[in-house]
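One protein chain is absent from this view; the other protein chains keep their places.
Which chain is which? They are A and B, in the order written, and residues in each are numbered from 1.
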Amino acid sequence: MSIALGEIAVRFGCELRGDPDTRVDHIAPLESAGPGAISYLANPRLTPLLASTRASAVVLDPRSADGSAVAALLDRNPHATFARIAALLYPSPVPHPGIHPSAIVDCSASVDPSAEIGPYSVIGAGARIGARCLVGATCLVGRNARIGADGRLVSRVTIEHDVMIGERVLIHPGVVIGADGFGLARDSDGWIKVPQVGSVRIGDDVEIGANTTIDRGAMDDTVISSGVKLDNQIQIGHNVFVGEHTAIAGCTGVAGSTRIGARCMIGGHVGFAGHIQICDDVVITGKSAVPHSIKQPGIYSGVVGLEPVRTWHRIVARMKLGVRREQRLRKDDTE
Amino acid sequence: MSIALGEIAVRFGCELRGDPDTRVDHIAPLESAGPGAISYLANPRLTPLLASTRASAVVLDPRSADGSAVAALLDRNPHATFARIAALLYPSPVPHPGIHPSAIVDCSASVDPSAEIGPYSVIGAGARIGARCLVGATCLVGRNARIGADGRLVSRVTIEHDVMIGERVLIHPGVVIGADGFGLARDSDGWIKVPQVGSVRIGDDVEIGANTTIDRGAMDDTVISSGVKLDNQIQIGHNVFVGEHTAIAGCTGVAGSTRIGARCMIGGHVGFAGHIQICDDVVITGKSAVPHSIKQPGIYSGVVGLEPVRTWHRIVARMKLGVRREQRLRKDDTE
Partner (left out) sequence: MSIALGEIAVRFGCELRGDPDTRVDHIAPLESAGPGAISYLANPRLTPLLASTRASAVVLDPRSADGSAVAALLDRNPHATFARIAALLYPSPVPHPGIHPSAIVDCSASVDPSAEIGPYSVIGAGARIGARCLVGATCLVGRNARIGADGRLVSRVTIEHDVMIGERVLIHPGVVIGADGFGLARDSDGWIKVPQVGSVRIGDDVEIGANTTIDRGAMDDTVISSGVKLDNQIQIGHNVFVGEHTAIAGCTGVAGSTRIGARCMIGGHVGFAGHIQICDDVVITGKSAVPHSIKQPGIYSGVVGLEPVRTWHRIVARMKLGVRREQRLRKDDTE
């Protein structure tokens, strides 16, 4: 598929500097782009690359326009516009309506005739698969679960019973939604499992990365709001709430009953304690621990970094030194 | 299903304040409970909720009994009693004995006639599935593996060859038990794989959360003792030993040959070094690193928390300042 720059400019409302009949058919980074490629300037520091790129066109902020040696599409948000152009050049796969003969669909389940169910998938009793859904190979959709219109379970996705998923939700392989939360009561001789009878509700336009897990609620539901983007290998505990348009990077864990606000950006490998509240518009840098609530929007960090191991051991020793001295003194006093 | 409060009181040996004929049929949180619901007081700080709840009954510590406006079941461990009542109201799924026609069971495998094997599951040569086991869809049970009575593999569980699993073990989707440990020998031109010829032994009454992985031992076995509860996305390395009734929260990793004692409570995202020993009755707060053995029971923490990013950068700079000064002085001396 190829598109003329003129058509792109009209469709996305950006200013074109260059020949409107020039056509592009793929995306590429500035450095390695060749004829037919459209690229974009990700970072103003990379502006020098504009002079030497061999792309057929670049998407740029108007302030960088003069540096471009090739056709330029000018937009105040070049990244977003580039993403939209790329989506045009690389359309999402469309479902081939029908149920693969090897799929097992319970007779009480409802699969929209426009949806595709792939090989070896199993759709449980009372489940509902919406219009134009694409359920890939070996997916499991439990009893009474619901997948809204235009959903895509890429392959090997597990949706447990009664989970509700909105429209245009994209779920990658290995994801498990609706497994039991970690609910235990301590007893004299060990742990008693607390039945997890809530479910999971997922809004519209959510994306969920590979091998991420979202547990069902203990009594109420776990909630992932519309527009949330979850990377790979994230763990969402029971009764967590994630607000609209929040994005969370890989390997982050959110313990039970924690509430994360809207439009937050959470780095990778962050760990949230349970039962805390994070307000809207909070940014947390990767690897931070979040042991308490955050009430003010802003950027937060808890990353200590690293050093050559000898230096580091001295830093940690010094960090602990004062308290150790105090403790020794106190011990001397009591003796 | 509904139960009379009188029956509950007798069955679990708790004192009832209220009408023994009142019936409950579901659980709900105090705040949102309505008629027919039974709830419990999770936290003494929430006592004010007792005055306004619309639940039909609550499970309470005797000390909080006076605050309740509705029928109360009194017990010294209200959480555990509530869990038992909930298990009565929401019984675990029972197997429908039989092997789904799409399951592939090796002719030398033994599946108890009371067990259920779900669609597209594959049971290997010599494997044994115990009485009343419920093996859900697309599970893989390897050659000579054994699942004890009343086990439940929810779905998409992978049990590799020769793994031994006790009775009443509950395993959630995406779990992999018995993959090779990370055993490598360094050689002049790279790494040589060390065959992992041990296995995994799992005791009774263990629960294992979604996408958790437990590696097989290098020579001896990896051991998860009875009553252990593992949350989602935990990584247990080869030859690890976890003692009875220890509970570990999500995203924690335990490196090879580490031994964790009994009745420990380990938070989420904790990282254990390899070849260390943690004694019984240790609590470790979430996100801590555990670089060395722990010999005294108690609560341990290594979480530095987080701050607004500017404050945080100052804290880290100051933390490193003293050592940097020393290093500069020493460098000046040698020059």
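In the analysis below, a residue touches a chain if its C-beta (ideal position, glycine included) is under 8 Å from a C-beta of that chain, and two chains touch if they have at least 3 such contacts.
None of these values were measured; they are calculated from a predicted model.
Of the candidate positions B:T213, B:S226 or B:T246, contact with the unshown chain belongs to B:T213.
Residue-wise, the contact with the chain that is not shown comes from A:S155, picked out of A:S68, A:S155, A:Q196 or A:T222. Across the interface with the omitted chain, subunit A contributes residues 26-29, 32, 77, 79-80, 82-84, 86-87, 89-90, 102, 119-120, 137-138, 154-156, 170, 172-174, 205, 207, 209-211, 227, 229, 231-233, 244-245, 247, 249-251, 268-269, 285-287, 303-309, 312-313, 316, 319-320, 322-323, 326-327. Of the residues in subunit B, those that touch the hidden partner chain are 104, 120, 122, 138, 140, 156, 158, 160, 174, 176, 179-180, 182-187, 189-195, 197, 211, 213, 215, 219-220, 233, 235, 237, 251, 253, 255, 269, 271, 273, 284-285, 288-292, 296, 298-305, 307, 311, 314-315, 318-319.
In this text, only the chains that are shown with their structure count from here on.
Remark: rotation between subunit A and subunit B after Cα superposition is 120° (nearest 5). Averaged Cα coordinates give subunit A a centre that lies 25 Å from the centre of subunit B.
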